[in-house]
Every structure is written in C-alpha cells, then in structure tokens.
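Left out: one protein chain. Kept in place: all the others.
For reference, chains read A, B, C and D in written order, and residue numbers begin at 1 within each chain.
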C-alpha cells in the first residue's frame, strides 16, 4: 500500500464541453481518505468520475495519482490499465453472468503482482458484509434494485483497487443496509488507505465518511477543502447547501457498561454518547448538528439532556432560513454551531463574549 | 375524480412464488392518500407494485380499485388498460425518444373521455416543477442520473393516472430537489386525491407523505395501518425499523412576520415553527422526532429553546439501543415521544404520572 | 440449347420477315429444366433440345402435340483463344502446357457426353481426365476458356463459328467418327395445340432458307447424315 | 439507351418483385420472428433455425420441388385449383411465393435476434403509458430494433434481386411476366453477350444502391438511438 506522504496527491484537470454543459475543473486532492463529490443533479459529478476513470476522454486533460501519470499531453492510460474500482450510478451488472461470475470477473483480471494471498478471505468478507451470499448463483435480472446495487459495490471492492470511484453507491439502499455498509467503507478508508472519490447527495454520508470535499456547481468546482474546514466557515459554499453542523474529532475516554454509554473527549470537553462497539482509546468522529444544540443561561438541574457544556459565544450569524440565527460558540478551543430562532437570539440578547451553557442531547449524537 | 367514501378501497391479494422468494400478500387499503410501502431491500416491494400494475401475473390473484376489478378469477385487465402511472426504480426512459417525446408518449394515449381540457397547463406545470424544461429536446442518454429520474417521474404524472405507483422515485435525487418535489407529491395527494402507492426506504419521506403504511418483510405484510396509528404503538413493527417520532396534525394559528415564525396549534398546545409559505388556518402535519425532545423538571428562564410545554409522563419504554429509553408523555391529549438515555431516566427517577416540561427546539421541526 | 442460340436468332429474324405480326419469345436454358417445366404446364410451344432424349421423354410423358422431329446434328470442336487450336488434335491435349481443359458436364449435357466419348476414342482419356474442368452447359464451358482459366475447351461448332467467338479464337473440328451422333430434335408441346404460329414456325425450319442457316452455323442436317 | 427495352422491362420487374417480396416478408416475418424470440418455451428459438433450411437446397433444386408442389399434380396446385385460384407456376405471383420462401430466413433471423436482445423493460414501460401491445410494438420495439430491421431488409432485398435459380424454375423466364433482371444477366452471359451483361449488372448494382442507401440514411439519422449511456 502506498504511504500517504504529503506528496501522495491526486492532481487532475479536465475540460470537456458538451452541447449543454461544460465540465471545467482543475484540482489537487490528498490521495488518501474519502473525498466526497457533492453537487446538485446535473452538476457534473458523474462526468468528473468518468474522466478520472478514463471512460471519458477530455483532450488536453491531466490526471496524476500517487506520482503515476494517467493522462497528460503524451500519456493516456486506458481504463483497463488504471487500478481503479468503479461503482456505477446504475448497478450495471453483466446480465449474462451470475452474481458470482460478476464478482469473479474483475478478480480474475487482477495483475499477478498485485494479487494478495489473503484475497479469498477479503472476497468472502465483502460478500458477507454486503449480505449477498444467497444471491451468488442468481442472474442479475432476478435481483431487486437494492440487491443489484450491493453486488455492484462488491464487484468494485473485490478487485482491491488503488483508487475507488463510487457514484452514489448507497442511494438505492435502505437505511439499515446503509448503516451496515458505511462502517465497511470507513474501514476501507482507514485500514487499506485506498483513496475514494465518493459521489453522493446525502449529507449524512458526507459527514460520516468524507475527509475532503469537492463541491461542484454547473461543471465547476466551487469548493475544494478538507471537510472540517468547510464546516468551520459558516459562509462557505458548502454551508449553503448543507445543514449546519460541526465535526468533532474525539477519542473514547470511558465506557459506562451499565448504561451502555461512552464518554468521548475532545479538545475542550467531553460528550456522552451511546456505546456502539466502541473501545477505550478509539478515535471517532462525531457530527453535531447545529439544530441539535441549544443554549441556556443557567445550568438546569433536572434535565434529560446529558451533555451540558460551558460555552462562550464567538459569533452570531444568520441561518439559511430568515427565521434562523446561527451562533458559533466555543467550548474550550472547539467551535460548535447552534441553530436557534432569530427571535430567541433577540429575546435572549445574545452577544459575542457572553458565557452560556451549551446543551446537546446524548441521543442526538450519531456516529 | 372519485369521491373518497369509505368504500373507496384498494383490495388485493397476490401469491407469487419465485425460485428464492415468495410474495404472499393480501391487503385492503384506503384508495386515497399516499400509502408508503416500506421494507428492506429484497422484501418484495417492487414485485408487489408490479403485480398491482399487471406487469407480473400472479395466478389466482385479486385486485380491485374503487369498485373496479382489475384482476380476479375471471378478469384480467392488461397493464395498458389500467389507469395507472408507474415510476420505475430505474428511470427506464425510452432511449429512442427525446425527453419531450417521452413525456408526450403517455399523454397521447390518454383515452379521450379522461382528457382534461386544462391538461396542457398541468403538463407545463409539472415540467416546470421538476425543472426539466431545458432537457426537453435531449435524448435520455445525454442526461445525468438525477435528470433521468426527474423525467421518469414527470412522465408518470403527466398522464394523470387514477393510481400512481412509485418505486423509490426520489432516491436518485439530491436533497434540494427532493424538497422541491415533495410538496408537489403532497399536492397531488391532497388536491387530485389520486391514491399513491409509494415504495421508499427513506423514513423522512414516509413521515412527510404517507397517510398509510404497508410494511413488507420477506414477501409478507407485517403491518398495514394508518401512519398515525403505526407511530403511536411504540412496539409496532414499524417502530422497530424506523426512528421513533410522533406525527402531529396541526393548524397554523398565527404568523409572526417579523421573526418569520408560525404558531401551530394542536390538541393540547401549540408549537412555534419557522414560517415557510404558511398561511393562517392551513393544516400542516409535523413530525416530532423523539430524539429532538427533552424533559426538564423546572421550566428554564433563559433558553434558546422556544417550545416548552407542560407534559405528563404516561409510559416509560425502551428504545432500540440498550442505552436508550423511550418516554411517552402527554401534552393535553397529544402524545409525544422523548428519547433519552436510560441513565438520565434513572438519575431523574422518571415515573408515569409525573409532570415535567417538554422541550422541543423550534428549529427541529421540519415539515 | 445454348448451341442453337445464334442460329435461332437468324432464323427468327428471317421468319419475322415473312410474318411481320408474329411475336416469338425464345427462352434458353437446360433441357432438364425445360422438361420439368413443360410437364408442369409451362407455356412453351416448341421445345428444342441438343439431346433427342429429352423430347423423347416428353413424348413418353404424353405432353407433346407432335412427333419428335430431328432437325440437326451437332458437332464438337476443340477451341481456344490462347493457342492456335486449328493446329491441334485431341492428342495435343496431353501437352503439359495445357493445364485445364473445359468440357460440358457429361452427366446431362450432350456435348459433354460426346467429348468424353471422343477422348476415350482418341485414347487420351487417362492422360487428360485429371485436367478436365466441367461447365454446367456449353456456354459455361466456353466461359472457362474465354476467361483464360482453361487453355482449351471442347465446345459446339455452332458457337465457335458464331460472330461472338469466330474473331476470338480458332478451332479444330473433332471427327464425328470419334463419338456417337449428337442428334438434336424438337417437339411441339401440349401448349402449342391451337397455336398455328408454332406449326408455321417449324414448317419454316424445314424450308431451304431455314436449313441454310443451320448449315451456316455448322450443324449437319439430318438427311446429310 | 444503355439497355435494350427487354432489359429495362426485366429491371423494372426485378424491382417490383424485390419490393413485393421484401414488403410481404416484412409483414409475415415480423410476427413470426417476434413469436420465435419471445415465446417463453425454451426451444421455440431453436425452431427459428428451421426457417433457414430452405437455404440449404440449391436454388434451382428448391425451385424444382416448388414447381412439383405448385404444378397441377402438386399439393399446392390442387389446393389452388380447388379454391378456384389461378395456378402459381409461370406467373408473377408464383415468383413472389417462391422468393418469399427462399428469402424468409434473411428476414426472420436478423429480426429474431434483434427481438431477443430487446428485453422486456421498454415494453413494460410502454404498457404503463397506456400503449397496447401492438402500439408498443410499433412505437417502442420497432424503433429500438431498427438496426435489426435494416439488416433484414437489406439482406432480403439484395437476395431477392440476385436470386434466379428458384425464379427461373418457377417463372419460366417469360418476358414482362417472370423474366427478371437476374435471369436476363444470366442469359446475356450464357449468350456470351458480356457487354450487355455487364451493363445490366452495373445498372442492377446502381439501382440497389439507390434503394438501399436511403433506407440506411434514415438509419444513420437515428443512429444515436441505439447508443446507451
């Protein structure tokens, strides 16, 4: 596996005019972790992914991953020589092959030196994880829509690519299934350090998975930044399209087995969270939605809200809706966003520098 | 348009064995409003819809809508004679026709007596609403995934069906687009009183749209009830698969134009909500998630939380996660669910009959 | 019969001179086909064949309106457009420079059958047999030679002297002692009943003017035999 | 004039024959191919191979058997007689029937394979949009299988123009009635009239190009249809 030194980058530049659309992008991304590609329908997300994969040939384009040039003036690596995995927006299984044969199709073609002796285990693990074992002997036309998409994801994963391109892989899946697959994608990201370009229109998936975000609008990049930064700036293009929230990098500090709760420490305080297979010392990212936070002057004594933190108001901004205000508060050094009604902000005479209690419901923290 | 008398029912019974799957359902639904069909991937949602449409022929099946028999021992109405609109899980546009021709395809075939003189307006309205005007001259293969799905939805709507069958119509769309289309579906439901069978795996869509819910599990119906009832029972099969919440039927009582807030009255109290094109007197349904509610003994004085209601604890149940408790409280006659940590419930020594304050963040109320 | 084609064209021209109102259509093809077609009611009035056996078979089948009348005997020549065939004999066919010799299919073409007989009679059969290529009829046999793929062919004299071929190559007449006589005959078919023109036409054939044309094209007349 | 009046007549007759046969086979072969391709019984498609069997016989031999069947003593001949219909041999109608039989596989096979690749989804969608099966066939299945139709039409038309063994046997080479251009070219070659043969052949090629190219131009026009995203 490639080290992620700072020089491990994905650099690309594509200019692809179409009759009613122009993709015109140039970007540099870290070649590790998950980069979410976010944007409205028709903004060019799929087209960008296709250019990366070599399925679309943007003349004078440029594409370099981990110091390997896939495309420049002189070079053009055809798709089948790019070590990618691709999950198409429509599952696109081969109708003449069974599910099993669909999975084997790519595996058989992994170049020998890239072949991992543990590969069989990986494959059966992926099959188990996506719960497609019972589908293996069937033909794709006998699967439901979600089953097809699961097989499509598995097919891209089993070839152990060096770059994973996923085009809305989870949108056809039910929440339960999504919740089951998300941890696996996290593990892919964390353990195998495969960089993933992940097209989605689901904010929760971005929060949960992405390290980096690329925002597309009508074929142009309007934001290219680490997710944490994108969330910090309350006026960034990303905050305009998503629900206000902050991302906390926390560590499991204590586990209360009696009540199935876990204490998560972050710079400046700690939060209680329900324990889901957490172990002490583990790093976990938490998304705290601004709409789940509230402010109170005096610390309430008898309240069902478990997380009450001392906070200092840093900034009073406006929310996306005219009724809403978006307050930035600091707990220690960590900023939080609180979405309240403008009327409340006025009634409470909130002002920067004041000290308030920040309330966050335990249950509102979702990994 | 058909009156929705109590006798306006959809009655059906299908028994369809497949190699690895058996659809075995029998149900009666009100033939108005939206019925959400909810269930895991592979549970038979699409198959059920196909049986209703006559795309799948379940022998000895039975299907009757508004007193019209579509299928029984003697009758078999072929698909093209059933006054349905069908949105397929994959958009399935005709590749040889432009978007415009795809839309016209069905319109041209509406039987003359069913033709509404205002139909042209309806069509252009639908086109506008789904923002596909600029796509009209294009071929489907030149559209993005989301654009295709929007056209697919429009194509099913423009033929003004008497029963709309929608198979995960919104899952390929971004949130902004979803939010734009949802009100239209609501209006379809409310104004045209077209019954809609709506397959989805998105709980928010269910809450927002559904009047009735049909829960499928491995080809069998595990729940068939009005949505409000399904939500009331904290141990119903639906609560097992979805996030705990209650649905409030409210009326707009007052609009605060200065702060862009609206006061919504329900039996037992009122809630402040941000005003989004509401007008006084309008009926609105609100979903209040159990995780957005909290309990406090003394009413806090200076708090950003605008909705604080006196509540009586009715029942203490357990949540889906062992760390969680699910408290049913009554505000007047209206039940609310509050999800708190079991530790909090214990620490606060909650018990039925106690009076507490129920806190609900304004901002957490989403139509 | 294709060997009759050129002679027949002249005869019809002359006949029309005498009968300006007459329309005569000629169809050339294989005797086997015509036999089948006539038995199935084809609208032909007179059936000419290079092989007397076909009209005879038709007579046996009861599809005729007249007796079978021999009109000529065909003659076989060695013909080539690449070598001077007039200086050849059948023995020269053994020359290794000659790689392919075109003959008509002996299974059903009379010229082919007579060619095989002649080669046997000349005692060269075993040497030349491997060189033979078979045309379906006498025209195809000629085409093999014309295209240069066969150096020499055994074809009908009537073709060799026809305006089309006379200028292209030379021929050597194969003595008719080397093969059995090639009796050609015609018969009026059932269809000719009630068609006086058919009778008039065959009558014209027997007239001196008609006979002269046969002679011109190298046919031997029956009474000269 | 480049051609003799007889040759022009033969050429026109050829176009008439080829057009009649192609159109008739289109009408007959399309439902047959549809049935062969979409009948659920597993071996139905194999039956499709049987329509190709007449091809295995040499044309003039097939013509010979057809002549026997259609002649006064043949099954078809007797049937036609019983129905007070004109006998088929040596008539234009006879040519049409014989050519249809011989060219049937060129129509059916490409259509069958196109229909097999079509899939159910487009027809299902059409049904949900109120299109009856026939309507859906014309407005959805047909445009989506256009390449198959083009292949079928081109092969059938060209083959009917060029075929002459069957035609010669059944038609009997009657000028203006059954003497088609292919027979005329053949006759010219047989009569060693190579110039006349070449001229007629060249004009046949030209005519065929003129007939086939517009068909294809239409197709090129709609070419993007067959591409998927």
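Simple rule for what comes next: a contact is a pair of C-beta atoms (placed from the backbone, for glycine too) under 8 Å apart; a residue touches a chain by one contact, two chains touch by 3 or more.
This one's a predicted model, so the numbers in the text were calculated from it and none came from an experiment.
Displayed chains that the missing chain touches over the full complex: A, C, D (touch as defined at the top). Of the candidate positions C:49, C:64 or C:140, contact with the unshown chain belongs to C:140.
Of the listed positions D:89, D:105 or D:172, the one in contact with the omitted chain in the full complex is D:105.
Although one chain is not shown, part of chain C still touches it, namely residues 30-33, 35-36, 57, 100, 102, 105, 107-108, 132-136, 140, 143-144, 147-150. Although one chain is not displayed, chain A still touches it through residues 53-55, 78-80, 84-86, 88, 92, 94-96, 105-106, 109-111, 139-143, 155-156, 159. Looking at chain D, the residues touching the absent chain are 37, 42-43, 45-46, 48-50, 52-62, 64-65, 105-106, 109-110, 112-114, 116-117, 119-121, 144-145, 147-148, 150-151, 154-155, 158-159, 161-165, 182-183, 185-186, 189, 197, 201, 204-205, 208-209, 212-213, 215-217, 219-220, 223, 226-229.
FYI, only the chains that are shown with their structure count from here on.
Chain geometry summary: the mean Cα position of chain C and that of chain D are 36 Å apart.
Centroid to centroid, with C-alpha atoms defining each point, chain B and chain D lie 56 Å apart.
Chain B and chain C have centres, each the mean of its CA atoms, that are 92 Å apart. In chain C, there is no position where the chain touches two or more neighbouring chains simultaneously. Across the assembly, chain A contributes no residue in contact with two or more other chains.
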